[in-house]
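Please find one structure pasted underneath; my questions will follow.
Only one protein chain is missing from this complex, and each of the others stays in its spot.
Entry: subunit A
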Amino acid sequence: MTARIGVVTFPGSLDDRDTQRAIRLAGAEPVALWHKDKDLKQVDAVVLPGGFSYGDYLRAGAISRFSPVMETVIEQAKAGLPVLGICNGFQVLTEAHLLPGGMLGNDHLHFICRDQKLRVENAETAWTGDYRAGQEIHIPLKNMDGRYVADEYTLDKLEAEGRVVFRYMARDGVANERGNPNGSLRDIAGITNEAGNVVGLMPHPEHAVEPLIGTGRTDGLPFFTSILKKLVNA
């Protein structure tokens, strides 16, 4: 058997079809979910894809968070449904309070699109089992509002509980401001909830799944194989 993984399309979602492709390439079955429909079609996991849902008007993710589909996603995520939020999806997850903190505009005030080096800090989540802790990977990054912020207490708590999943790295392998593309606090690129079933990150693993396309790396594929293994073995 294989796993059914839902991909939500909000108005303005852009990477929904790319994410479906990545799921397919990993060997799972992608299921399209529509923002106006509360029904999750009995999927085993959900991805909230990147894009500019509702144009990022008001605040990135702030309107989508109230869409009908999110009512069910929030309810089931709290009950353990694996959920991955990529870029705009991450923003929706923080707006929905499934993950702490939030995203501000990049510190340099420009959109930035580049191949980004990351360090995997936590390989225990539902979405990162196929990585090793400490592994360095390259995943494309592209956003306008990617600067992760939270209060000191939250940041300390995330660190103490091992909930920072990815950190931005410079080319020479240190996490520092040269590697940090947007001023994110503590170089945080992605985090998880306490249970490890909900993960959000700004870079785009679905754009790094085929050797010919994009940056030509496949460092993003383990996101989708990780969840597949977890679901099939469960």
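Criterion: a residue touches a chain if its C-beta (ideal position, glycine included) is under 8 Å from a C-beta of that chain, and two chains touch if they have at least 3 such contacts; residues count from 1.
Definition applied: contacts and distances are computed from a predicted model.
J.: When you check the chain that is not on display against UniProt, which of "NADH-quinone oxidoreductase subunit H", "Na+/H+ antiporter subunit C", "Phosphoribosylformylglycinamidine synthase subunit PurL" or "Sulfate ABC transporter permease subunit" does it turn out to be?
T.: UniProt protein name of the non-displayed chain: "Phosphoribosylformylglycinamidine synthase subunit PurL".
J.: Would you mind spotting which of A:Cys113, A:Ala133, A:Ala195 or A:Val232 touches the chain that isn't drawn?
T.: A:Cys113
J.: Check each of A:Arg119, A:His138, A:Arg167 or A:His207 against the chain that is not shown and name the one that touches it.
T.: A:His207
J.: Decide which residue listed in A:Phe52, A:Tyr131, A:Tyr148 or A:Phe223 touches the omitted chain of the complex.
T.: Among A:Phe52, A:Tyr131, A:Tyr148 or A:Phe223, only A:Phe52 touches the chain that is not shown.
J.: For the full complex, which residue in A:Leu14, A:Val149, A:Ala170 or A:Leu185 touches the chain that was left out?
T.: From the options A:Leu14, A:Val149, A:Ala170 or A:Leu185, the contact with the absent chain belongs to A:Leu14.
J.: Pick out the residues on subunit A that sit against the missing chain.
T.: Those residues of subunit A that touch the unshown chain are 11-12, 14-15, 17-18, 21-22, 51-52, 54-57, 108, 110-114, 140, 142, 144, 204, 206-207, 209-210, 212-215.
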